[in-house]
Structures are given as structure tokens and as C-alpha cells.
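Here the complex is missing a single protein chain, while all its other protein chains stay put.
Note that the chains are named A and B in the order they appear, and that numbering of residues resets to 1 at the start of each chain.
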Amino acid sequence: MAVSKKSSEDLVNVQVDGHWIRVPKGTRMIEACKQAAAEVPHYCYHPKLTSPGNCRMCLVEMGMPPRPTPGEEAELDAEGHAKINWMPRPVIACANTVAEGMGIRTQSLLAKECRQGVMEFLLINHPLDCPICDQAGECTLQEYSVEHGNGQSRFLESKVKKPKNVDIGPRIRLDDERCVLCSRCVRFSKEVVDDDVLGFVDRGSHNTLAVHPDRKLENNYSLNTVDICPVGALTSNDFRFKMRVWFMRETKSLCTGCARGCNTLIGSREGKIYRQGPRENNKVNSAWMCDSGRMEYHRLEDPARLTDPMIKRGRTHNVVDWTEAICRAAKDLSRFKGDELAIIASGGMTNEELYLTRTLAESLEAGVVDVVKRSGSGDDYLSHSDKNPNVNGARKILKLRSPGSRLKLIHAGIAEGKIKALLVLGEDLLDIGFSEEELGGLKCMVLVHMIANPTAKMSTVVLPGAGYAEKRGSMINATGRLQRLNKAIDSPGLSREDWEILQGLNRAVDGKDEVTELVDVFGEMTSAVSIFKGLSFAGIGDLGVDVMDTGESVPLLEREAKRVRDGLIVG
Amino acid sequence: MEIPKELEKSADDAIGHYPPEEKRSAALPLLHLVQQEFGFINDDAISWVADKLAVEPIKILELVTFYPGFRQKAPGEYHIRVCRTLSCAMAGCHKTMEKICEIAGIDRSKVSHHDPIAVSSDGKFSIEFAECLASCGTGPVCLVGDDFHEEVKPENAKALLQQYK
Partner (left out) sequence: MANPRYISGKTPHSRETRMIFRNVDRVGWNPSIEKYLEDGGYNSFKKSLKMTPSEVTDEVKASGLRGRGGAGFPTGVKWGFIPPNNSKPVYLICNADESEPGTFKDRYILHQDPHQLIEGILISSYAVGAKIAYIYVREEFPEGAVILERAIEEARRAGLLGKKIAGTGFECEIYVHRGAGAYICGEETGLIESLEGKRPYPRIKPPYFPAALGLYMCPTIVNNVESLCHVKHVISMGGDKYSRLGTPRNTGTRILCVSGDVRKPGYFEIEVGKLTMGELINDLCGGMKKGRKLKAVIPGGSSAKVLRADETYTIRDGEGEKTIGLSDIPMDFDSLAACGSMAGSGGVIVMDDSRDMAWVLNNINTFYAHESCGQCTPCREGSLWMKKITDRMLEGGGVPSDVETLASVGDNIAGRTICAFGEACSWPTQSFVAKFPEEFKKHTKRRNVGKALNPEAKVASAGIKDKH
């Protein structure tokens, strides 16, 4: 790397393991090392939390150029940098910031001895039963002890006994003997979600993470503590002992639990999801997600999942093949148009699905199209009161000025018998105030859904769709960010991704004979919907792009930004 | 738990010693007041202090379990703390401890890290070791309640206990 002698305004020259790099002023040493590809092992440090410097795993050797005496020129090395005076004492890389001319050694004898010492200390009172520990495979203690430990134990004493299998909240268990007292969970609870219910009791070697019996860890973000726990001390009741982590495949996706659109990582194996957790996105969810969103994947395990297309004959639904079902649906719907035909779509659909709904509505000349509003309680962190993940997409693609406002019209139209045919996408009408009687008056009702809900029972054609983790597509969250949903597992039976179903209906109605890929649907949309202009599906990337200014901000991110400005956290 | 008016008032006074937005600072003073009043600090007291200072109860439990000066169980009528640290140990504090226990009828065989206090069978005395009481030149030393005693050699143990008849 080319290095200039003098540091410019905002950058400083730092030597990491012999190589000079330039990093912004105020960078923590540990981050500078990371930029120089010299990862410093650490337990307590987390860029989103304050740095207590308690684990001492990140100790490195540090040096500074000597302060030149006035009038004297600093002694320079071959590259033109001032000579470094190395300090005899190691320093923690996590909480200290770089300075011009600083030298850092992460691989010196001293640094290695420090790590080895800390590893030994952490292990002497730690149960050595990794084979039965749930964290095995993603435990930093295990990982570092291979890399930085000294292999054999010199500890001849009995270990400190602490509580095991402690119930600290509805979703989490704690094994105090595994806890390395890094306080990440305590700091998360206090600093990020203002729920200061975790603490340490007792003292010294007996320090024990605990909750007060009357105030458990039950906030809607509690499971984030499990993610950031570097060892197997905190485990999720939902995931514990169900699957060894190294067997799982990870898929980058989104939570569709609300309009926040938290970025996620879905862990699955052989068609089954075992867990999902937050994926860092500093424009959306930082490094967190809510517990209810995390549990959303259980909806995919609903025993009432639809697996086959069906057509209602008389009072019963008969399984048919896809061609027949699509043709039948298209044919039935095509018999009506204008005021006779309505489409109720969903704010939970992807942009691509919504776009195919729009083209279908155009071909069918449907009189009215709207989506169902789904509001609930949000909070001051991430959870949004709009429980639909893509109302903004619906707004733009279906050109809805006030989504959900025309539902009343549809309702009335059905009640009056004016509307004779209905296409329902991803909703359960009986759940939003429609009655069986009203719906019974329809000549035709086609439903695309993943669950055999009461609306399905009333539908003349039922087309089994996919759940959020079983399909691809894009969505626009509350702050106007376009993001990608990815497929982690296949949907059950013969069910299909909804955009495929909608494409099938489109083709059956418009008679064109072309099969497109999802990316092509997106491509088509870029010319039809102005906010997508110039974009491509691939271009959305893993972290999304802003496409709308909704005037909304994320409270949690704003507080995080303030902590960054105050120098409390790295961010 | 009934909080006497007096205690409530002393607590408010103590809180007044700290800036209004920093009333958590009054945690130790409040715990001392509670312990003075009741002899020890129970769960209700922890919740009361937490409420007064607007912190989670765990934050008070964190303190009560950290500081050996706070007790979660009733001690004897007179609580004795014998210094255990080097200078007093050189002066024979372990013998003093044994002697006091013998005279007062205290069995220390069950004390543990989590439960360091032993109480005499009649409930009159309780005892524990304390770390250096900052009077190393006059060891062995001990505190009986708030009273400080120096040069408590085993042979003085009897006279010491007699003061608290």
C-alpha cells in the first residue's frame, strides 16, 4: 500500500504487524487491525456496544514514535516513518484508538503470551464438555483455545461451581458455568433495549450472571443476547439441541414480520428451518431483530399448509394438477370484469408478485384492487406498527394512494352482490370482517395462499403458495429501502412460489407464450414503476438500496448513531 | 415489609446528597439504612430500594451480593467480625476466632463462601471473618456491631463477650 509520510487531516498512519496502513482518526486499534487483515481475538468487544475491556483477550503490543525534542528531527525508518518505541505493557486493542505513527503487534511473543494466558484463565473454571455443548461449532472459546491455547491444563484445583440450566426468561436458558462474564448480554439489554434486567451477582471468581426473580429477561429483543454470547452460556429454548450448527446451510434473507424488514440469516437443513437470526444492516436493523420476528418461521410449519392445487366441486375440494387449476382459475375470473371483479392482494407480497398482480388486473380489467392493512403495536426500537412487510411496494406498484381504503368498497360490493368474482392473494377474508354468507354469494373466488384457512374453504380454486423463506423476491420496507428475500427451503408438496403462480395466471389470461425468470419480472418492473428505474434484481445486493423517501427513520438506529458520535461505540 | 416513616425520611435525606438525576448513588446509603433497621436485607427491601432509586431490582441485588457488609440473613443479636488478614493472623486471630466461637457456642463448620456467617445456638452472637480492618498494629482486632476492639487475644475473648451480656 502506498503511504504518504505525513498524515492527512482525517487519516493517520498506523503500522500493523510491520505493514503501514492509513485509517481514519479515532479508529479503534482492533478495527485498524481488522482492516490490515490481522483479526484480533476478542470476547467482550462488540462494535455496537460500549467497551468495558474486561476479557483482556485483545491485548496487543503497542508502540509510539518518541516525542521529538524541540528542534530535533524525528528518526525515520526506510519507509519514512518515525521509529516506534514499543511499550513494555500490552494494551487492549478494543477500547484504545489509533494515533499517528502508532505501531501495533498482534503476533509478537508478548501478544501471544497474553492471549495464551487469558485463554488458560478462561478455561480453568470452564466445564470442558464441548461435545455436549450447544454452542459447539460457533463458540469463540472453543475456536480460540485451538488457536491460542496451550493445549494442556495445569489446573489441579477444583472448579468453581455455579448455577446451571437457569430459567432467565421465557425464551432463554443460562448456564453460568459456561459464562465468561464478558457482559455483552448485560450491555445489550441496558444500552440497546433499555431493559436493564441482567446483572452480575456475587463477586470475584464467583461472579454470576443473573436476573432478579421478579424481573425476567422477556423483552421482545431478548434472543439477541443469545446471538452475541460468545460461548454457550445463553441458549435459545427454540433452537437448543435441535441441530449441530455445522450441518446447517445459511441463507441471507429478510424478516417479513413487519415493515422494518430486518435482514436475516436463515439456518436450514434438508428442507427444514432450525433458526433465523439478524444479519447486520446498518440502514435497517443494525445487528438485531425482534423475538417475534425470529419466531416467524414457525408459521411455515403450520400443519394446515396447502400442498396441492384444488378445485371446489360441490362441497368438497378436489386435488387437481397445476395446469388444470390455473386454467380453471383464469377461465372463471375472465368471465367477469370491471365492477364485477375485485382483487384483494396483500402487503405481505413481494414487489414481483405485486407487479404480476397488476398486469393480471390490467388484463382482467378488474374494477378494484387493494391490499389488506395489518397494524399492530410497534415499539421504539425496530418493531413497526405496520405488520405488513411491503405496503410501500403495494403503494407504488399497485398505485394505491391509501392502501386498504378500498376494502370497504369491495366489502360493500360483495354484500350487494355487485362483485361476483374475487381473487384473493395471501389473505384470509374471514379474519378481516368478511362473512361466510357474503363470500358464499360470489360466483367465483380464487385464492393463492399457503395455509388452508377458512377463506380457502370457501374458494372455488385454491392455489398453494410459498412462505417467505420459500421464495425469492424483493420488498420495500418502512423507510423506503428495497431489499431482497431469498429462498432458504422448498415449499411443501406441489406448492409453488407465488410469483410463478401469478405468472401462470397472467399467461393463461393474456394467452402469451413466454416463460420468464424472476429477475426478468423485476426487469420489466423497472420500466413500469418509476422508483425501480435503472435497477436490477442483482443490483439490490445483500443490503438493499433506498428507493423511496418515506420520511420515516429508525429510532434504534438514531440512538446508535448518537452513541457513535459520542465515541461510546464503534457502530 | 413495613417501612417506618423515619426510614423513609432518612432515605429521602440520603438521596438528597446526590444530584437529582443521579439518585442511584444513594444505593449504598439506603441499603445501610435498611440493614440498620432490620438487621439484614431481604427481598422486599431490595425491591423497595430499587423502586426508590428507579432502577431494576437486579441492580440492587448486584450490590447486596457483592459487598460483604450487607447480609441477606439475620445475624445474631451481636454480630462479630474478626480480622483475618496478615498482621492479625500473625498476631493469632485464628485462635481468637476459635476461642470466641467456643465461648459463644458458635459452630462454624457449615459456613461457606455464600453463607459466611455462623450464629450461636442462642442467637445472641454471630461471627464471620473480615478482611483487614485497618488497625494492623493492634491485632488481633474485631468489630462487635459498630464497636471496635483491639488486641483481642484468645485470653481476652471472654471479657470481650461479657461486655455484650
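One rule holds for everything that comes next: contacts are C-beta pairs under 8 Å (C-beta built on N, C-alpha and C of every residue); 3 or more make two chains touch, one makes a residue touch a chain.
This is a predicted model, so every value here is computed, not measured.
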item: Displayed chains contacted by the hidden chain, counting the whole assembly; value: A, B
item: Contact partner of the left-out chain, one of A:203, A:216, A:373 or A:418; value: A:203
item: Chain A residues that touch the omitted chain in the full complex; value: 51-57, 59, 88-90, 92, 95-96, 113-114, 117-118, 120-122, 124-125, 154-158, 160-161, 180-181, 200, 202-207, 567
item: Touching residues (missing chain, whole complex) on chain B; value: 17, 19, 22, 24-29, 31-32, 53, 55, 59, 62-63, 66-70, 81, 84-87, 89-90, 94, 97-98, 108-114, 116, 129-139, 143, 146-148, 150
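The working rule: only the chains that are shown with their structure count from here on.
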item: Whole-Å gap between the CA centroids of chain A and chain B; value: 50
item: Chain A - residues contacting chain B, complex; value: 196-203, 206, 210-215
item: Of chain B, residues touching chain A in the complex; value: 43, 46-47, 55-59, 61-62, 65-66, 113-114
